[in-house]
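The structure under discussion is supplied below as structure tokens; questions concerning it will follow.
Removed: one protein chain of the complex. Kept in place: all other protein chains.
Right, subunit A next:
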Amino acid sequence: MTYVLFTLSVLLVMGFVGFSSKPSPIYGGLALIVSGVVGCMIILNYGGAYLGLVMFLIYLGGMMVVFGYTAAMAIEEYPETWGSGFEVFGCFLVGLMMEVGLVLWVLEFDEVVVVVSLNDMGNWVVFEGEGLELVRGDSIGAGALYDYGRWLVVVAGWTLFVGVYIVIEITRGN
């Protein structure tokens, strides 16, 4: 069961390589959605149900829809995918090969120390609390945003308002 998290983390890196190799924006958005889904499953495996739901709703549902519509407005007629052309496929393949090499290296020896040390399975085991909890930890912590973080809520709300005004001024042009 511990290997589920390891596999999901490998899939996450592969999804990130998929849109960093820069195909046309529509396919990049597709790879970002896949990476978002895999990341959400990683968060769920750690026991963070509320934060995974937040990510699904706000990130994938909100921002990716906005990105999709904007990409549909601003692209050309023949989008290039991972199979067409040499550059995109080459970048994707190089990234995948490096990831596969890293995975094999971690599975051989139990530790990889390059800049950040990647242990074999020790990083992915959750430190569990004892017993059952009546109150879910992460949703209560996020609810503290409105209690201890009152000033943060005010600043974030004002930032969003100013951001909307900035966007309107930019798209007005002239």
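Operating definition for what follows: a residue touches a chain if its C-beta (ideal position, glycine included) is under 8 Å from a C-beta of that chain, and two chains touch if they have at least 3 such contacts; residues count from 1.
Note that in this section contacts and distances are computed from a predicted model.
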Hidden subunit of the complex - UniProt protein name among "Dynein axonemal intermediate chain 1", "3-methyl-2-oxobutanoate dehydrogenase (2-methylpropanoyl-transferring)", "NADH-ubiquinone oxidoreductase chain 4L" or "Two-component response regulator": "NADH-ubiquinone oxidoreductase chain 4L"
Touching residue (missing chain; options A:M63, A:M97 or A:V154): A:M63
Where the unshown chain meets subunit A, residue by residue: 12-13, 16-17, 19-25, 28-29, 32, 35-36, 39, 42-43, 46-48, 50-51, 54-55, 58-59, 62-63, 66-67, 70-71, 73-76, 87, 95, 99, 102, 116, 126-127, 129, 137-138, 140-142, 144-145, 148-149, 152, 156, 159-160, 163, 166-167, 170-171, 173
